[in-house]
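What follows is a single structure, written as structure tokens, with notes after it.
All protein chains of the complex are present and in place, except for one that has been dropped.
The block that comes next holds chain A.
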Amino acid sequence: MDLKVEGLNVSYDEKSILKNISFNVKSGEIVTIIGPNGSGKSTLIKTISRYLKPRSGDIYFNEVNIRRINTKEIARNLAVLPQVKAVSSDVSIEELVSYGRFPHLKFGKRMGKDDKEVIAWSLEKTGLFHMKDRYVATLSGGERQRAWIAMTLAQKPKMLLLDEPTTFLDICYQMETLEMVKDLNKTLGITVVMVLHDINQAARYSDKMMVMHEGELREYGEPCRIVSKDLLKDIFRIDADIYEDKVNNCPYFIPKKNNNTAGKCQDD
């Protein structure tokens, strides 16, 4: 699914959070939004997922303005995995995944055979089928994240929005989650737009990277162009050396020793 964002402005209490953001995401791409804290990355994802209302600007899915599409209709094509989510202590994995069928259900109708097939497929795809009766609340952080991804899969989306899917996970689960996202992108052709904090991971798993800074879209392009000494210094305020990861065919950086410590992460 193509995504087009045009002149997006979002503000909260007169404070402008996103300033005139425009970009395109082509169908089948993985695009990762990076940027320092408070740069507006999460706000951007929340606006595209229609949780926040823009002050001005438009969002198009496959050239159709989302203001013209019913929200349930959107949910049949676009799945969202936000950072903040809740689940009652007695909800099983299968039950959580079944909620992903909600946008496909007609008013007052129960789930049919094909809904159940999609749920089983989502569980299979995320490797959760053998434990589908366990309560989500009892799972480890990584398994829980997989259960949520399975729920979004049950929506049968063409595009997936992920807001920091690896936060609070250990490195093994971070890799597992990102590998799974990549696999879903490759095998099912799901377009992915996500926010990541780890720039090296973003460079490794994305087709394109988007750099946000103080509410503006500063750079947008392929990882080898984005991950540069100047950009890391200008936007992330670190000195770093750039190397090439020949195995994964992507750039990576190693930060140098930070000379001025306290207060360096704040803006001047």
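By our rule, contacts are C-beta pairs under 8 Å (C-beta built on N, C-alpha and C of every residue); 3 or more make two chains touch, one makes a residue touch a chain; residues count from 1.
As a working rule, contacts and distances are computed from a predicted model.
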Revision key, fill the gap. The chain missing from this complex carries, among "STAS domain-containing protein", "Chemotaxis protein CheA", "Iron ABC transporter permease" or "Sulfate adenylyltransferase subunit CysN", the UniProt name "Iron ABC transporter permease"
Exercise for review: Would you mind spotting which of A:4, A:19, A:76 or A:197 touches the chain that isn't drawn?
Suggested key: A:76
Study note, to complete from the structure: Touch rule applied to chain A and the missing chain gives residues 46, 49-51, 53, 70-76, 78-92, 94-95, 99-100, 102-103, 105, 107-108, 116, 132-133, 152, 155, 161
